[in-house]
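Every protein chain but one is kept in place in this view of the complex.
Labels run A and B following the written order; every chain starts at residue 1.
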Amino acid sequence: MTAVSELRPGLRRSQRRRRLTAYGMLAPALLGLVIFFVYPLIASVVFSFTRYDLLSDPQWIGLRNYEYLFTQDPKVWIAAGNTLWFVLLLVPVRIVTALLVAMLLASARRASGFWRTAFYLPALVPPVASVVAFVFLFNPGTGPVNTILRFFGVQGPLWFNDPALAKPSLLLLGIWVLGDIMIIFLAALLDVPREQYEAAELDGANGVQRFRYVTLPNIVPVLVFALVTGVIAALQYFTEAAVASAVASGKATVGEGAGQTIGYPDDALLTYTQWIYVRGFSNFQLGYASALAVLLFVVAALFLVLLLRRVKAFTPEEAQG
Amino acid sequence: MKRSIAAIAAVSAVSLLAACSGPSNQEIDPTAPAHLEGTVSLWHFFSDREADVIQSVVDDFEKANPDVTVDVHSGQDDEKLQKAISAGNNVDVGISYSTDIVGAFCSSGAFRDLGPYIERDGVDLSQFSDTTASYTQFEGTRCALPVLADAYGLYVNDDLLAAAGYDHAPKTLEELEEMALKMTTYNPDGSIKVLGFNPLMGYYENTPTNWALTVGATWLKDDGTSNIGSDPAWAEVLQWQKAFVDKIGYDKLQAFSAGMGQEFSADNAFQTGAIAMQFDGEYRTAFIADQAPDLNYETAPIPTLAAHSDRYGGGYVTGNIGGIAKGSKNPELAWALLKYLTTDTAAVVKLSNGLKNAPTTKDALASPDLEVSPQFQTFLDIVANPNSMTTPPSKVGAGYQQAMGDYWNKWQQGDGGDLTDGLAGVDKAINDSLSLVEGP
Partner (left out) sequence: MRRMSPVTWVAQHTLLAALLVLFAAPVLFVALTSFMTNDQALTATLWPNPWSVEAYVEAFERVPLLRWFANSALYAVLATAFMLLSSVPAAYALARIRFRGANVIFVAVVVAMLLPPQITAVPLYVMWVKAGMTGTLLPLILPNLLGDAFSIFLLRQFFLTIPREYSDAARVDGASEWGILWRVIIPMARPGIAAAALFLFFNSWNDFYGPLLYTSENQEWWPVAYGLATFRGSHSTNWSLTMAITMLVMIPVVLIFFFAQRVFVEGITLTGVKG
């Protein structure tokens, strides 16, 4: 590269000009990355060594926040466990059900128009609205689900009010809004070259084998994409759980604030990011909340380092092609 | 934007290492201003009907001070109030629903030290009861004044009481349990139809703070650390409560509670007659008058365990508190409004009549204008009763009550393990979080 540039000073000049243009176009975004990403990332680490309540100046307290986090915080592992539950169950369940629906639509040749829209639409409903709707549907007293169950002589469970069923209830919500990944799967399924199926059929492959040897290899990239983005979304699972708790608890937040209902029932819906919110913006322990955030960063970063390269869309190579 | 970044840089670089700067002793004018003018903002947590009551008193203040405009922000819970004060929003006077924030707000300076104002204007603090005076200061700093008190007692549905063959409210928990079991009826499918008393911790006002009164259990030691494990009274009430829960069945109670109406709505289970007896605050009398005027009920002090019957007559006393925010741009106006809301007899009586909260000044209590129903009188007696208790201010706010509530919740489900170990665990959780906010 250098040798070429030396031989052709004109090219080097045009390269420099191009770089200037590029950075000109990128300037606002670069500034944004620094102010809204790089700086707060570093500041989070700094804050995590302090005690800070916004009212008085931050005080350096060394590793005290981390000591509390790892050895004394009574709920951080409950919160981490709940988040892990969503990562391990919500993500695969959504992927599998979305894939099944997409395959059904594809093989029934209903991959566009009404049917596709019908299954996609719930994903568009604002999450707050869909959560409120689900808590209503499953409310133990007058909810349609338990009313219908009662009609069949079944005493319905407490759903969002039962610590054991609150997370599975959100799983049902997660399935209802599977449209976002279903659409991607559908597009990928339709992109599978038909000749491959025909060839497999000539070889006498049955349905399962066709899926295993033709469909699957073709849609692996989308599956990985859905997995990576799904895990990332599950790590930051917040709105659905917070709103479900607030609505299901039926408690008026008369004077305490949002932090009061978070986790209901019995911390079953307390996710890690909500715990950051409670400690940071309900208890105003901003230093400690930063320590929690740093731990989340480490976990998320490890995950990204492991998996980012496997998603073609997230790697930069092609830009240079 | 640039300025803010520079500010951050300064904060991160310099003040991280700076020593703790406590609330500064602000200078105030030697005399109160003769004429008040300007705009003052009032942030409070009330909403709907209760907000209207506050507004009516604010209107009176504006009438008395024609050049003053009060900018009212209703529905502001503690979380929002603290956000607004920390962010330097335009908050002059803030009213919180509970005393829990006093510890944090006094020590951090979120609420200003009222001492200089009180001294200058010669406000007589002895007009407040000892309890309300105590929970509005922290470690010697008075940063708040009581804005009415809440007292908690026992509400009893007289029709259900009579139907079960009783003519008086229970005085001991043993009595309460026996009566409650008799009042409880079931649906054909085995689920609860009417519940005599809901023993579940966490239901409506079944808070550890109310249960504490049944045995006179204490929360904190003098140094602010937890006393829960060291006070044997806690174990007594926990054991009684769990035994009661088990008699009906945790799952059954849980199913019933999940289907109950929201506490501050017209569907409150006591108001609809689904619950015969419950712990509640004096404000419930106003909700009943508004939403269930035909309900036939009486009120009584919190019952005690028979072994603690000498403590009978009291209840849990807490209250709303008001203070002047750190960033108040017009502290004199804020002080005038706060003083009016907390010490003007006409204002206190009007607030009390409207909100059905207990007035906190002696003059207001003695005022002939104070409307007192028999049910409400119980709570005025509770406020005056020496057996009544409150929750001490702490730097962890209500954190120590939450720690207790969390363990209690496990305990009533049978997941609490050994009670002594469990309560020691509560001690540790409270002391750990205290040391996190207090420092080494």
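As a working rule, a residue touches a chain if its C-beta (ideal position, glycine included) is under 8 Å from a C-beta of that chain, and two chains touch if they have at least 3 such contacts.
None of the values given here were measured: they were computed from a predicted structure.
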{"item": "Touch criterion as defined above, residue of A:90, A:214 or A:243 at the omitted chain", "value": "A:243"}
{"item": "Options A:68, A:86, A:134 or A:159, residue touching the unrepresented chain", "value": "A:134"}
{"item": "Contact set of chain B toward the excluded chain (per top definition)", "value": "1, 3-5, 7-8, 11, 47-48, 73, 75-76, 79-81, 83-84, 86-89, 261-262, 264-267"}
{"item": "Chain A residues touching the omitted chain (full complex)", "value": "15, 18-19, 21-23, 25-26, 28-33, 35-37, 39-41, 43-44, 47, 54, 101, 104-105, 107-110, 115-122, 124-130, 132-134, 136-137, 139, 141-144, 146-148, 150, 176, 180-181, 183-184, 187-188, 191, 194, 197-198, 201, 221-222, 225-226, 228-229, 232, 235-236, 238-239, 242-243, 246-247, 250-253, 258, 261, 273, 276-277, 280-281, 286, 289-290, 293-294, 296-297, 300-301, 304, 308, 312-314, 316, 318-320"}
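Heads up, the rule we're going with is that only the chains that are shown with their structure count from here on.
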{"item": "Footprint of chain B on chain A - complex, ascending", "value": "35, 39, 43, 46-47, 50-51, 53-61, 64-65, 68, 72-74, 140-141, 155, 158, 161-162, 250-259, 266-267, 281-285, 288"}
{"item": "Chain A contact footprint on chain B (complex, rising order)", "value": "1, 5, 8, 11-12, 15-22, 45, 77-80, 82-83, 85-87, 96-98, 104, 108-110, 189, 191, 254-255, 258-265, 326, 397-399, 403, 406, 409, 428-429, 432-433, 436-437, 439-440"}
